[in-house]
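Missing here: one protein chain of the complex. Every other protein chain is in place.
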Amino acid sequence: MSESTATLLVSCADRRGIVAALAQLLYGHDANILDADQHTDARAGVFFQRIRFDTAGLRTDRTTLERGIEEVAERLGMSWRLAYAERVKRVAIFVSRVDHCLYDLLLRHRAGELACEIPLIVSNHPVLEPVAAHFDIPFRVFPISKDTKREQEAREIELLQSNDIDLVVMARYMQVLTEQFGIDFQVFPIDAQNRREQEKRELALLEERAIDVIALARYMQILSEKFLERYPSRVINIHHSFLPAFSGGRPYHQAHERGVKLIGATAHYATADLDEGPIIEQDVIRASHRDSVKELTRKGRDVERVVLSRAVRWHLEDRVLVYGNKTVVFS
Amino acid sequence: MSESTATLLVSCADRRGIVAALAQLLYGHDANILDADQHTDARAGVFFQRIRFDTAGLRTDRTTLERGIEEVAERLGMSWRLAYAERVKRVAIFVSRVDHCLYDLLLRHRAGELACEIPLIVSNHPVLEPVAAHFDIPFRVFPISKDTKREQEAREIELLQSNDIDLVVMARYMQVLTEQFGIDFQVFPIDAQNRREQEKRELALLEERAIDVIALARYMQILSEKFLERYPSRVINIHHSFLPAFSGGRPYHQAHERGVKLIGATAHYATADLDEGPIIEQDVIRASHRDSVKELTRKGRDVERVVLSRAVRWHLEDRVLVYGNKTVVFS
Amino acid sequence: MSESTATLLVSCADRRGIVAALAQLLYGHDANILDADQHTDARAGVFFQRIRFDTAGLRTDRTTLERGIEEVAERLGMSWRLAYAERVKRVAIFVSRVDHCLYDLLLRHRAGELACEIPLIVSNHPVLEPVAAHFDIPFRVFPISKDTKREQEAREIELLQSNDIDLVVMARYMQVLTEQFGIDFQVFPIDAQNRREQEKRELALLEERAIDVIALARYMQILSEKFLERYPSRVINIHHSFLPAFSGGRPYHQAHERGVKLIGATAHYATADLDEGPIIEQDVIRASHRDSVKELTRKGRDVERVVLSRAVRWHLEDRVLVYGNKTVVFS
Partner (left out) sequence: MSESTATLLVSCADRRGIVAALAQLLYGHDANILDADQHTDARAGVFFQRIRFDTAGLRTDRTTLERGIEEVAERLGMSWRLAYAERVKRVAIFVSRVDHCLYDLLLRHRAGELACEIPLIVSNHPVLEPVAAHFDIPFRVFPISKDTKREQEAREIELLQSNDIDLVVMARYMQVLTEQFGIDFQVFPIDAQNRREQEKRELALLEERAIDVIALARYMQILSEKFLERYPSRVINIHHSFLPAFSGGRPYHQAHERGVKLIGATAHYATADLDEGPIIEQDVIRASHRDSVKELTRKGRDVERVVLSRAVRWHLEDRVLVYGNKTVVFS
């Protein structure tokens, strides 16, 4: 995306003349429309539009342009949001101990697939610090226990704000209240020699303890309501099932139990209702009776990666409009 | 599938020597193994195998062969089932008013894709009679109301038995208890001239009345337990969602409501628990915010067709073993 | 699609103000824009747009509207095409002996998926007449031999014109010059009793003679240049491979020979260069070493059906713009 472009996202009650009003306005400011896509939900009578335009030849300054948009918006009862490509979005990635989504996002970022900066990786566990180091990204650990949750989240919010973060991506971030359940963080110091052995121990522990996660996941929010209010439609989570099937904990175990022939992943905006937020993207992969939970987990990683990265890219390109509990995703 | 083949399906607790015992037995009878596939569920310790062999050069008669299999089976505590290709399976298709799955099965049958005979189409509604006539297949109507359900099912079972039916395929068969809900069968006589108009009226009615189906579908079995006991793992149903998501009625409406990005279909053996039977096959198709319920219904038809026909074909080729509430599907 | 809508397709050299000019024009005539999608080929500097609008509230008559569009078009050097939904397109289907694409199109048409009339089915062979009869559509046979090709085509064009045909769909239409190769049409009279036997004989013959098709397909056009000039970008063909792989004859045999792990189908506008026309849609299905040519053919039928029907639907909805040897397909 060239740096001299901007993207306007609007929604309003459907009526005659919206498209013309906006096109005329942009033309009047010499903003060349590069791309425009619209959608009308006929049943609800709501109009949505995404317009990407060139700002290089703008006859006026931005304040004037935005004042113009605001005037049209008021006249037509329109919500709008304008993003300039040169204002690169800033993304924080939240992770726990599973690394495949993290690597995937960082590699795509380096390959130029994700138009953003990633100034910060946040975790409740130190194990992925070497990954952050390999990509030269600051890594901050906030261990969370029942008693510190509120306070730690406050610190996280502070950190996000001081870093001007626009989007939080939960790349398999799993917050487990530890003290209450006797699961405290065991630290596994890692170096080149013992890496694989340590990881095996960790995975074994994770597997063993994961049993508690089911119960947890069902009654508590991963992030508190307060946190999410600060970042409405700006926290993307990846859930490793084809929602609404297998919400809650251990979806691959659930899928194995039910004997499904496809497994999936869902990227959605996090809301206070766990796994109930607006869905941005989903995909599936074929499974069979031959697949143990371990195999499903392996296959699932490929889908999780692809689904999460698509959702993040679309968000960064201002293609996603939330609408009730659903999304409009302009292609 | 050539007519001189047979397929043996076995399952038992896993132990050493099963494969050798069966291979040796067949070799001893000069039965050439054409295909063999096996699976072991390591956790449950259960062994499954499918062996397809040539019966053309059998040294002994079938009774002797089967006695031999029974001896091995007793020794190894094995369940088994033997199907000869020359004994072509007989399939009854149950339909209501929606015709795409019916046409699909009949066309595939005529194209030689389904190794079976289809001597019977059963419906609770007369509307699809012309389809049956086009393919020269007897069509029998059993309207079902709350009071006649038990009695009509008894007649259906009788008809199935007198026709030696091996498999029942519910190709969008939807049994609605009518009197209780004031939905009685309206008959729309159809000829070449008025077909489209009549269909529009029917669809409108179906749409309008379908609201009741949700409630119905959730509390009642489509087929009674008694019916299903007669045909255990021999009634295949197509559900128009990716189960366990959107079980119950009106899955495309539910999918639209939730804003999913893929819709699916599931073919499963019917059990007394509606939509909970062992899954044979599933697939999905991409959807977007642009798709109304009508569009989802259109897209879904393509998946339903493909999923149902695969499940039927695999069943007919003796590829499916039910196991707990899951299936092993040999490819 | 409601009857009071119209679709405008335009393309021109990219420049500022096109979107505004068209939106303003339509607004000026009180035409409410329902849907608008655009694409700019940045490298070639070409702009494309599809606008669907409501004509119910048009302040002026159509002639005035069209004069308005023409004025804008002249000013901006724009090509345009306007289609009114109430002018339902008329489609002729060309088939030979293979019926799966024909049934598929006719069933989708009856289910309301294809916004068109189908007043005519044309074949070089009588075998599919009963299918046409089942759907109450006139069926015309034009057997083609080397000597009669020119003359028969002239009659076909005449028939198409007298029927006001807008689109020709070649649903596995295969024109074999018969005399030259000693392949003359064998007629297999069909009734309810002998249908399957006759079909087996036909398929055997088709299989046996198909060997000649390779050579044929490579040197001759399926339809003559003269024919195609009359219907530019209005003849859709289905080729049973993922083009450009396996162009020419017997693609499933070629695919089997090469050992590919996916097989596909391609719907494209027919041009004088066989299998080289602009691609509208493609899809694939998984294959394996287990698939004989017969199995590939069976699997391929599912892809052919879906791909052809999508291409036809998109064409009918005025979503496809041809551009060089490629297409823009508005979603």
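Note that the chains take the letters A, B and C in the order they are written out, and that residue 1 is the start of every chain.
One rule holds in what follows: contacts are C-beta pairs under 8 Å (C-beta built on N, C-alpha and C of every residue); 3 or more make two chains touch, one makes a residue touch a chain.
What you see is a predicted model; the values in this text were computed from it and never measured.
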item: Per the touch definition above, residue among C:Phe53, C:Tyr231 or C:Phe246 touching the missing chain; value: C:Phe246
item: Listed residues B:Val10, B:Leu26 or B:Ile137, member touching the removed chain; value: B:Leu26
item: Missing-partner contacts on chain B, residue numbers; value: 16-21, 23-24, 26-27, 30, 32-40, 57, 331
item: Contact footprint on chain A, counting only the chain that is left out; value: 99-100, 103, 107, 110-111, 113, 134, 136, 192, 195-196, 199, 290, 298, 301-302, 306, 331
item: Residues of chain C in contact with the chain not shown; value: 39, 41-43, 242-246, 258-262, 264, 278-284, 288-290, 292, 325-329, 331
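FYI, only the chains that are shown with their structure count from here on.
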item: Geometric centre distance via CA averages, chain C-chain A, whole Å; value: 41
item: Shared-contact residues (touching 2 or more other chains) in chain A; value: 39, 331
